[in-house]
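What you see is the complex with one protein chain gone and the rest in place.
Let's look at chain A:
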Amino acid sequence: MIWLGIETANAPLSVAVVRDGTVVAEIVQNIKLTHSVGAMSAIEKVLATAGVQAKDIDVIAVSEGPGSYTGVRIGVTLAKTLAWTLQKPLVGVSSLQALAANSSLYNGLICPIFDARRGNVYAAVYQGVMLTEIIKDKHMAIEELLTKLQAMEVPILFVGADVDVFWDTIVAALGEKAQRAPLSHQLPRASEVIRLAIQQELPSIEATHHFVPQYQRIAEAEANWLKEQKHE
């Protein structure tokens, strides 16, 4: 069984090939190269390194969001077009859960964070090696997240390249309960996307057409429009 994993939900990029439970090749980078330029070439490269041709891929796993709208869309568009045209199933995995998976051996709660600008984050809380969901993926103010975490009586590990942005605020709210994941856990890995995808049931090939990103947030124009509808 050959898996291709794709992760472009935020600035970092990762692609991986897993064959029969072994990671054969993986690229993990965080070099400010836009995914529209780098992602497809990275897929080509990782497959070439693994000695795998497109038609040999059995399943594709993609990080489906939340994250940067454009980043998520590039990964999903590549994954969905490949899956559809190769007639192979496509499995989506939460970008936050995939990032949390780096630290799944941690004995406590795992809180992956993406900066969503203006004091907001995409965040979730998971626990244990199976990454059980404690708080669902959500777009929220950092304060809202921290208020929820203050109520929890266990140490919390913060994961992600964006933890830096909020670290002082986190420590001020949670004190010693807050811990930081080590350097090597900061970037999402496509092999973790695949690991989580393997645990899911394979969707039908027909389902690929209807695969969409999980933005966890409606577009601003739509939110304003909905607000106006309520006023009228």
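We take it that a contact is a pair of C-beta atoms (placed from the backbone, for glycine too) under 8 Å apart; a residue touches a chain by one contact, two chains touch by 3 or more; residues count from 1.
Definition applied: contacts and distances are computed from a predicted model.
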item: Complex member absent from the view - protein name from UniProt, among "NADH-quinone oxidoreductase subunit J", "tRNA N6-adenosine threonylcarbamoyltransferase", "ABC transporter permease" or "Iron-sulfur cluster-binding protein"; value: "tRNA N6-adenosine threonylcarbamoyltransferase"
item: Among A:Ile27, A:Ile43, A:Ala100 or A:Val159, residue touching the chain not depicted; value: A:Ile43
item: Of A:Leu86, A:Leu149 or A:Val163, the residue in touch with the unshown chain; value: A:Leu86
item: Contact set of chain A toward the excluded chain (per top definition); value: 34, 36-41, 43-44, 54-55, 69-70, 73-74, 76-82, 84-86, 208-210, 212-213, 215, 219-222, 225
